[in-house]
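Encoded as structure tokens, here's the structure I'll be asking about.
Removed: one protein chain of the complex. Kept in place: all other protein chains.
For reference, chains read A, B and C in written order, and residue numbers begin at 1 within each chain.
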Amino acid sequence: MAAGPMKMRASLGAGFTDVRVLMTHPMETGLRKDADGKIVPQHFIQNLTVKMNGKTVIDAQISQAVSRNPVFSFRLKGGAKGDKIEVSWLDNHGESAAIEAAVA
Amino acid sequence: MRRTALALALLAPAVWADPTPQDIQRIMQRDFHPRGQATMERVVQDGVQRVCTETHDRPPPDLAKALEADQMKTIVYPEGSLMGDWRRGEAIAQGGRGLTWNDKPGDPAGGSCYNCHELSPRELSHGTIGPSLRRFGSARGSSSEVQRYVYGKVYNAKAYNVCSQMPRLGASGTLTSAQIKDLVALLLDPASPVNE
Amino acid sequence: MRLIAFAAALFASCAASAQDVGKEIQRYRPMVAAGSPAELFELPGEELWKKPQGPKNVSLERCDLGEGPGVLKGAYAHLPRYFKDADRVMDLESRLLYCMSTLQGRSRDEATARVFGSAERPSEFELLSIYIAGESRGVRIEPGMSQPKEKATYELGRALYFHRVGAWDFSCASCHGDEGKRIRMQELPVLYKPQYARPVIASWPAYRVSTSQVITLQWRMNDCYRQMRTPEPTFGSETTVALIHFLTVTARGEPYHGPGNKR
Partner (left out) sequence: MNPLRRTLIAALAFAIARPLAALAAWNKEAFSAKTPGDALKGLGIGNATPSKDLQIEAPEIAENGAVVPIEIASAIAGTSALIVMIEKNPFPLTARFDFKEGALPFVKLNVKMGETSDVRVLAEAGGKYFTATKEIKVTIGGCGG
């Protein structure tokens, strides 16, 4: 399944850059059965990386306990309009996706 | 049912502007289709549904009494004790299935009681459409009269209050008499958590 | 009264009183809404709007949702309304179905084979609804009420709202009839009163967190009738459109702030 769409909004907050990112991902726990009773295999994002102007500022390891279609909010120090924010993920099937946005 | 037909004749002319229940029924018969066990006769109103719709659930007292008497005749009491097992009763009260188009007719139905009532203090997630039934048994005892009242009320709530929002769980074929006896126990058995 | 107060205190530890349970749920909802993935479905919705389909291999971009062919801005906030070409009042989903048959040449059976989707695969109507509704963000809800058929549809919707039917004798008002009522934890808005209808109607269609599904008003009518133990209402039928019209007119004037977030 090709990685579904991602959406991100990066905006200047009070003394920090507020980054809100949405990702399409089933985050399957491996405990769920589908309509005809078959176990749906584990399929979830494991790594999340947030970069500001090319430099990694947050490295995250997450699990299947994160809700489906994950939504994260982060706060980066300082930041100015036009700074480049990039968020990328890698899941346990080796699939990945990334999104870039300029600070509004 | 003769009494209901008479009643409807009185009410019908009063309602002109809005579509009448008969208009609604014709439109629903066109706009709905059967699915699973949910067949088309369910869109045909019976006398209780018709009168409660036309009077916005406030029928004239004498008409209400007459309809309640009709409904009382539908209640079938089983032989012997009316108290089942409150533990099974709790499971029935928790269950919400039954009579929908994706319920298999053979599967046991639930009473959906927690949707509208507070019962056991341990269940946080309870509704408030119906009165709280906390300590129902400890407040009223569990004499055969009270058992008979609770059994009848669950079987056909409209026999006691014709426009009640409580479904006619026995008369509609949702619950078996054994299941209703278990609910009687859930409400009246001193050991039941409802009566803590 | 003292005994009851004591009993209540006794159980306070394991069962928060109903009031603060309700209060806590009030805090839960905005926190969930702030992080709603509903927006994720606007992108695929837009792709579907532009995707040529059907025997005529045409996209829906020329579909007239009431503001002119292809005009999306504010279209959702002005539905349901009367359409002269079809000579009836339509909501968004029945109007989309109309465009699928007239513009794309698709048969009703093919277009309505899967009107309600799943978390894995939302239906066309669900994705299109999220995208088109998103184009009405901030626009004041003003469904059509000037045409005779619009008024008649409103009256029909109101009558249906109070019509008791089905194996459990319910009407919409059985659950959505009195203030402060709950089914389990779910507060039940009194939808025939404007102040309660406005915030609710302004948030549909929505993303339902418990099932990760996109849900629309046609789905809502369908699922309510399922729980009323009636047979199934036909997708886009006059009954469903009349109810949606009645609810939307009751919510008139509220700025649309969907697509929203549901339990």
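Here is the rule we use: a contact is a pair of C-beta atoms (placed from the backbone, for glycine too) under 8 Å apart; a residue touches a chain by one contact, two chains touch by 3 or more.
Only a predicted model underlies this, so the values are computations on that prediction, with no experimental measurement involved.
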### Query
For the unseen chain, which displayed partners does it touch in the full complex?
A, B, C
### Query
Which of these touches the unseen chain: B:115, B:128 or B:156?
B:115
### Summary
Contacting the left-out chain: of C:58, C:96, C:209 or C:243, that is C:209
### Query
Which is it among A:71, A:87 or A:101 that touches the chain not included here?
A:71
### Summary
Where subunit A meets the left-out chain, the residues are 16, 29, 31, 42, 46-47, 49-50, 52, 54-68, 70-78, 90, 92-94, 96
### Task
May I ask you to list the residues on subunit C that touch the chain which is not drawn?
16, 21, 24-25, 27-29, 31-32, 34-35, 183-186, 209-212, 227, 263
### Query
For subunit B, which residues lie in contact with the unshown chain of the complex?
94-97, 100, 110, 112, 114-115, 124-125
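The criterion applied here is as follows: only the chains that are shown with their structure count from here on.
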### Message
Building nodes from the protein chains and edges from chain pairs that touch, which of line, ring, star, complete or other describes the result?
### Response
line
### Pair of chains ranked first by number of touching C-beta pairs
B-C
### Query
How far is the middle of subunit A from the middle of subunit B, if each middle is the mean of its Cα atoms, in Å?
49
### Task
Please compute the C-alpha centroid of subunit A, do the same for subunit C, then give the distance between them in whole Å.
29
## Note on the structure
In the complex, subunit A touches subunit C at residues 4-7, 20, 22-24, 26, 67-71, 73
### Message
Going by the contact rule set out above, which residues of subunit C touch subunit B in the complex?
### Response
7, 11, 14-16, 18, 21, 155-156, 158-160, 162-171, 174-175, 178, 180-185, 188, 225-227, 229-234, 237-240
### Task
Name, in rising order, each residue of subunit C that touches subunit A in their complex.
35-37, 39-40, 43-44, 119-120, 207, 209, 212
